[in-house]
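Have a look at the structure below, then the notes.
With one protein chain held back, the other chains of the complex are shown just where they sit.
For clarity, chains are labelled A and B in written order, and residue numbers in each chain start from 1.
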Amino acid sequence: MELKELIQQKLIENFPEVEFDYSEYRNELNIKFDKKFIKQVCTFLKDENDLQFLLCEDITAVDWAIRKNRFTVVYHIFSLKHNFRLALKADVDEADCNIDSVSSVWKTSDWQERECYDMYGIKFNNHPDLRRIYMPEEFEYFPLRKDFPLLGIPGSLPLPKK
Amino acid sequence: MDRLTKDDVHPKILQRLLEDSDITIEDALENEMILNMGPQHPATHGVLRLLLRLDGETVIGCVPDVGYLHRGYEKMAENMSYYEYIPHTDRLDYISPTANNVAWVLAVEKLAGIEVPIRAQYIRMMIAELARIASHLVAIGSFAMDVGALTVFLWTLREREKIMDIWDILCGARFTNSYTRIGGVANDTPPESLKLVKKFIDEIDDNLSECESLLNTNRIFIERLDGIGVISKEDALSYGFTGPNLRASGVEFDLRRATPYLQYDKIDFKIPTYKEGDCLARYFVRADEVRESAKIIKQVLQLMPQGEIKANLPKQVLPGKTEVYSKMEELIHDFMIVNFGINPPAGEIYSAVENSKGELGFYLVSKGEGHPWKCKIRSPSFIHIQALPHLVKGHMVSDVVAIIGSIDPIMGEADK
Partner (left out) sequence: MGLEEKLNGDGFIVTQIESIIQWARKNSVYPMPMGISCCAIEMMASADPKYDIARFGSEVMRFTPRQCDLMIVAGTVTYKMSHVVKKIYDQMPDPKWVIAMGACTSTGGMYRSYSVVQGIDQFLPVDVYVAGCPPRPDNLLNALIQIQDKIGRTRAKDFKNLKLPELNVIQNN
């Protein structure tokens, strides 16, 4: 489709040093690249006049449970001008578990990144207020990681006395 | 405003105050205090905790605290099959349960590449729009109750009982009815249910006008809501608003038009949009949307064709009970699907639906097994609560209740 080629062309023009990995599944475009450039690419996609990806729908992470590049952070952004949805992906390793925050680009990514931190333990650099959001503050584990059991760890959450 | 200083206070009072060694005189005289609008409060929006920093009665800061209803939905999805998860999706936005069912099965069908027959698509549209009407009725009713008009709540609940009667006959359960199945819907519509639907949408316009006659020209209602909680177009998009909250700020964006799903491209309906972006605009958008949904259901009833209600894919769609009990292949397929799941091909999709609160999205990652590898629920209420500190700044404490009511969060969805 024309729009997909337009996006690819603009990205190659403006970021020559970045290696983009395009894939399509069920008519959706996914772009994968290095996590160092996430903030520049997102700012470009939002501010560019032809594209205008103004709505950031979703930020989440996938835990692949493999040794190298254990997590992938996924961003779903939507352009109202073209009614088109794009998925951006960046791999995060467990040893170097942090990525730049895009909360200065879209204000909605504030809480979405907090949720990602709470569930997976991925730290976001330059985030205004990175703390847990669903679990209580004293909780020590990260629930959505694959090594955390579904029934929880007994004693990790306190209960009031009868 | 003038601040009290040490010289304004009588020395005896000073002495009593300073006896308590925890506070200093500066703390006691400063007018700021922190108020906890706790997880249990009368506004029926669930367990949302707000910490407000007040200067007298004006709010100067607000920190929402969510997570009191976090039930572990995403982790549970990784351990159960796609069919088993349908009742769980009912309880996400529990005021409009059938709309969530439709959203989930659309996502799974997109992942697995299943085509649904046309009649089933029309039935799904009908129940999704009924769920939207039910949700907006509760939203208007509890919003009016928070602001002070108690009668409207009982009248809108009376209307909602009629929808629950429809669901009772159609789906078998009044509430949290898991009506949709992967590949279609659970059972065909009995004729009396369609008659009830027609009777309901013929009357909804007059009944809604009756409720509105108490509110639309009511001076107290309008003065309490006009100009409160204003959010501009750019801020609304930046905060990720979707649904009626975004349309009340001037952006004409509806997923049923932007990325049509089911058969919405064949139906003619308007998208109500207002420019002001305050609480009153959000109320008007919801009231107009009820009427638009009634129009959509009328057209759906006219256009609904006869036909199958479940797709004919034996390896992925559960067969009907009569076939399971009488034929061999269907029995084997039933056994395989229930025990091992539908096994969609490996891949990942994001599928979003225009729910009554906003955009409900499911991000599913499959590795070819019977259960998803990852399921993320993009819930609109979670995103909207994030904007509360921006909205309540500068208003009074009583306006906080009105603003929460107009944003209309549901904690079952926000906390997942």
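Criterion: a residue touches a chain if its C-beta (ideal position, glycine included) is under 8 Å from a C-beta of that chain, and two chains touch if they have at least 3 such contacts.
All of these numbers come straight from a predicted model, not from anything done at the bench.
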* Asked: Considering the whole complex, which of B:G72, B:G148 or B:P389 touches the chain not shown?
  -> B:G72
* To do: Determine and list the chain A residues touching the chain excluded from the picture.
  => 134-136, 143, 148-153, 156-162
* Asked: Which residue numbers on chain B touch the omitted chain?
  -> 38-42, 44, 46-47, 67-72, 75-76, 87-88, 91, 94-95, 138, 154, 157-158, 161, 164, 174-176, 411-412
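In this text, only the chains that are shown with their structure count from here on.
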* Asked: In angstrom, rounded to a whole number, how far apart do the mean CA points of chain A and chain B lie?
  -> 24
* Asked: What residues of chain B sit close enough to touch chain A in their complex?
  -> 66-67, 70, 72, 74-76, 78-79, 110-111, 113, 235, 237-240, 242, 251, 253, 258-259, 347-350, 352, 359, 361, 363, 365, 373-374, 376, 378, 382-383, 386, 415-416
* **Complex interface listing, chain A residues touching chain B** => 25-26, 28, 30, 54-58, 60, 62-63, 74, 76, 80, 83, 85, 87, 106-108, 110-112, 115, 119, 132-136, 143-144, 148, 150
